[in-house]
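One structure below.
Just one protein chain is left out here, and the rest sit where they should.
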Amino acid sequence: MVKIVPRLLKDQLAKLAEEDLRIDERGRFERRKIHMEVDVLSNAEGSSKVVWGGTIVYAGVKFALREPYSDRPADGALMTSAELRPVANLKYEPGPPSPESIELGRVVDRGIRESGCIEMASLCVVPGESVWNVNLDIHVMSDKGNIFDACALAGIAALKTATVPANRFDVGEDHKLPVNKIPIMCSYQKVGGRFVYDPCEEEELGGNERVHITLGDDGHVHSLQKGLKGTFSTAEFAEIFANAGEQAEELRKIVEEMVI
Amino acid sequence: MVKIVPRLLKDQLAKLAEEDLRIDERGRFERRKIHMEVDVLSNAEGSSKVVWGGTIVYAGVKFALREPYSDRPADGALMTSAELRPVANLKYEPGPPSPESIELGRVVDRGIRESGCIEMASLCVVPGESVWNVNLDIHVMSDKGNIFDACALAGIAALKTATVPANRFDVGEDHKLPVNKIPIMCSYQKVGGRFVYDPCEEEELGGNERVHITLGDDGHVHSLQKGLKGTFSTAEFAEIFANAGEQAEELRKIVEEMVI
Amino acid sequence: MVKIVPRLLKDQLAKLAEEDLRIDERGRFERRKIHMEVDVLSNAEGSSKVVWGGTIVYAGVKFALREPYSDRPADGALMTSAELRPVANLKYEPGPPSPESIELGRVVDRGIRESGCIEMASLCVVPGESVWNVNLDIHVMSDKGNIFDACALAGIAALKTATVPANRFDVGEDHKLPVNKIPIMCSYQKVGGRFVYDPCEEEELGGNERVHITLGDDGHVHSLQKGLKGTFSTAEFAEIFANAGEQAEELRKIVEEMVI
Amino acid sequence: MGGYGDVELIKSNGERLDGRTVDELRPITIEVGVLPAARGSCRMTWGLNIAEVAVYGPMEAHPRKIQRPDRAVLDVRYNMAPFSTSDRIRPGFNRRSREISKVTAEALESIVMVEMFPRSKIRVEIEILCAEAGTRCCGITAAAVALADAGIPMKDMLVSVAAGKINDIVVLDLDKAEDNYGQADLPVGILPNSKEIAFLQMDGDLSPEEFELAMKYNMKAVDEIHKLQVEALKSKYSGGEN
Amino acid sequence: MGGYGDVELIKSNGERLDGRTVDELRPITIEVGVLPAARGSCRMTWGLNIAEVAVYGPMEAHPRKIQRPDRAVLDVRYNMAPFSTSDRIRPGFNRRSREISKVTAEALESIVMVEMFPRSKIRVEIEILCAEAGTRCCGITAAAVALADAGIPMKDMLVSVAAGKINDIVVLDLDKAEDNYGQADLPVGILPNSKEIAFLQMDGDLSPEEFELAMKYNMKAVDEIHKLQVEALKSKYSGGEN
Partner (left out) sequence: MGGYGDVELIKSNGERLDGRTVDELRPITIEVGVLPAARGSCRMTWGLNIAEVAVYGPMEAHPRKIQRPDRAVLDVRYNMAPFSTSDRIRPGFNRRSREISKVTAEALESIVMVEMFPRSKIRVEIEILCAEAGTRCCGITAAAVALADAGIPMKDMLVSVAAGKINDIVVLDLDKAEDNYGQADLPVGILPNSKEIAFLQMDGDLSPEEFELAMKYNMKAVDEIHKLQVEALKSKYSGGEN
């Protein structure tokens, strides 16, 4: 019975697509409204809250000291986690992480990690003895579509505002975590036969394949992921790749303004 | 089908309650017979067996040395565990611990721990280097009602008889584990509209909310827990709180006599 | 429905047994064809592939250094694992290891370990400081019956060809892993009322109890295991025990020839 | 409880370190309808604690064996975010959070009219985003509001609050430092209209007289908090701003 | 097996360290009906070993996929209590206990008339409260008695016992020290009337002749133990005291 709805929804979305319309009346590449706050969690060393349409995400940064790995004695580490938990939507169930949840976490992690926004050597305290472990935890509270982009945005914003708590750990003065770049993820979903940017909940339910593109400050691509069943042509990809460049620039500005 | 029985049982219990009767003919605050033995398990450093009506519980104490935590260099630790395992009743199923099982373990643990019956500093062997870890494992073999109180009783009796195996670990002479207090748990269940002490299996099946009260030697309360759906008034609580004082005194005598 | 097949199969196997026939036309104690290769996996320090009828098994040996246990300061360790994984047959499902899978792993492990084919003292690098841990992993790719014997055979062959990678770990020159003995497992299943050697897939499906016998070079028994529901007489056991001696000798020759 | 009676937590003038009197609550805010994906939701800040609660359902209860033929079950999860505490905590549930989930569910089942939804399930997701002592009370109080926001019929509201003991003195609503060095903690869940008890825990050391006083402080606080619950719900449904 | 042939376990007079002869059992007691919550139960002490077994059922088999249309399944758990061994063991099941549970279930299914209870399940819970070598034999032997106590129809009783090898000599029923330094262990499960084998394991090193002798000792012991099983059951059902 649950399965009937998507069928009807698919038809509706296809009909709208014929006239190049979307179910929430946006243009193909039009983004929903974003509201972002930083420093919102007093126990985190860096934090942010992103309200992206009806999607709400918190991100928090925590630091811990540990011994470096013997093959990289001067490198710290950044671990990013994001999960689909039952709080975020009726459709998520408790239990061990689903493949969808693992994919979310890994794709968000790769986008941030591969951009090189944090130099691992900058996390060294005493070479061979002590380095920082940075935990970036992203907590999805409400999923009304496109949590990939919301998580990535909240993640980089929390990092940008993070303070290394060196004082509390007795290894020097507190200082800003050095973050060199602002990677931005842009997600597209095939809906009614063409890709749209920033899919909403209904478009995700009635859509087909999804593409996640993470771009760095210089327009280089740092991470790609195609998700879900479906295929697309290189021409289709070229179109969204070009659009992602524009979207990323706008979003990067929001981060820059927010975290000065 | 299984669900029909409690309905009928509830009616029967309610009818009995009207005449202030219980299904096994006890008075409201009358306890079932208790038989207790100690030193019953040759591989444990302290042990007890409690037969409480048809409920049977073993408790065993084991010691191990470990490094203390850096913030409490002279403190050992006491870990109490109790679980609902399939051996104890038809209704318990194998698998990861149920919420009921976790509650049992934590409530029994808190009652013993919060009474301060063992001073953590007395478990120190060499400050900053070596302390005793005391494991109190409580094994329910037959559950015919009120295993909370049976577990708590078996637990404190096993501790009271435990010998610290210092010799075997090469850190001095064997000696009695110093146990300063005898916390006693008293459990009450709402059956047919009023609280009864020491509920039997049928009363648990057909009853409502439960209250567990752990009292120390001086009549102070060390732990409280309300379990299951239902509400009660402060007057109702005052009545069972007063009764618990009397019950605890009697049970404390049993322990004292048994373990001299 | 799935349950009907074995019933019919059992009847067919019983009928065949009356004329001392087997479903694949072998004699009672006739083995299927074996094809064995060694050194087949370039990332393993010892490896083998056994094709036993339609059953296919890989075995790989990996080494790692670790501190010895304090009570055996000069002993390394051998860990053998074998599992029933979904790749091997339609009937195996993903998830935590089933009791059948655990039994396979433990029985194969015991046969190799108890034969004393590897002296634990020969795995010592620096007494009290560093010993070799040998991991023998057996990977069943296709189960068409009697994977116990195929796993045991692949396992000993992989060990016999293994090179200790001392050079890579900076603790001396690479050298052959010393393997003194060739334990051989022989498995029998009660089919149609009598035991047959090397049961095929259908015989396992429609058969009763199973016996696994591991014999050493000198004809001593190192491991026995009865599996599945069913009973047998001491006379029946005597017959297969005697046969196992003959089978083991032939198989041992195959190993010796292969690994020179 | 830590039970360190020797850390000075009450100043000579009778004030607590943060300036509160013995029976004074930390500042509290309550907001409803904050999570668009949920049927009902609530955000509560209590001192530095932040809890957000989402309610889903009633829906068919799955798996079947958790269904009750005569009522709904409450599927409650109390979860602390990894960044909610001073030292990061590993994501996922532990024995503490499972026990709190259980007693919270039982307290809420005592007020929800579960008989109206046989065979169904109501999901209550309590997320602690920032934790500074008293998170279970904060979670229960916010959950009751979120259930009301979801339109789930209830026979009364539920307020949870804790009194405790520090420096041998009974006080209301322990903050982080007081909790770390406190001697007792008595969290309760009270139906504000009937004053019945739906939730009760305690650990530490309280004499019968201290227990009585702690309960008195709790009862007084229940009325204060209940007022804030009602205001938050009203403010949403009367079209007011938060 | 440890395989330390050089630890002296047999004295010059041929006696073992605890004074037993090579084919002598440790002291055994068996008691039935000891666990009120169970349908059938048994307590067995064997040397210092203590096993208690509870039997529940037959009941409907859940989940459905474990049901057999033509017979009952035995759901057997062998569990060692955390305090049962010299070093505490972590509660819960490990690979060893799962394997023992499996072979125990298969041995018991060979004697229980499982065809009489299609689609049903019989639960057998074996708890080792004190362990001093030979717990699997103790558990299987006690489980067979507990099944009988529960009134489950059986075609024969089942007795489990082990012989082994120490100091190159075959002996019956190894105790803790003998097991630690022994060279072989041969536990069997025998139907005392038909003398059929329902359970068989072995590890270590036995020549064919040693194997034969070990089996002879085992078979003799089966009759002794079976007598105690029968007495325990009779004593309950004839109203006798234990």
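Which chain is which? They are A, B, C, D and E, in the order written, and residues in each are numbered from 1.
The rule we apply is simple: a residue touches a chain if its C-beta (ideal position, glycine included) is under 8 Å from a C-beta of that chain, and two chains touch if they have at least 3 such contacts.
This one's a predicted model, so the numbers in the text were calculated from it and none came from an experiment.
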Taking the whole complex into account, name the chains on display that the unshown chain touches. A, C
Which candidate, A:T80, A:N135, A:Q225 or A:Q247, sits in contact with the chain we can't see? A:Q225
Please identify which residue in C:G27, C:P86 or C:G193 touches the non-displayed chain. C:P86
Which of these touches the unseen chain: A:L21, A:I34, A:I102 or A:M258? A:I102
Omitted-chain footprint on chain C covers residues 41-44, 47, 54-56, 58, 60-62, 64, 81, 83, 85-90, 94, 135, 137, 139, 141-144, 201
State which residues belonging to chain A touch the missing partner chain. 3, 97, 99-100, 102-103, 105-106, 110, 114, 116, 209, 211, 216, 218-234, 237, 241
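In this section, only the chains that are shown with their structure count from here on.
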Chains contacting each of chain B and chain D, listed by label: none
What's the chain with its C-alpha centre farthest out from chain C? D
How many angstrom lie between the CA centroids of chain C and chain E, rounded to a whole number? 27
Gap in Å, rounded to a whole number, between the CA centres of chain E and chain D: 51
What is the distance, in whole Å, between the centres of chain A and chain E, each centre taken as the mean of its C-alpha atoms? 58
Where chain B touches two or more other chains, by residue: none
Chain E touches at least 2 other chains through residues none
Taking the touch definition from the header, please name the shape of the chain graph: line, ring, star, complete or other. line
Go through the chains and record each pair that touches. A-D, B-D, B-E, C-E
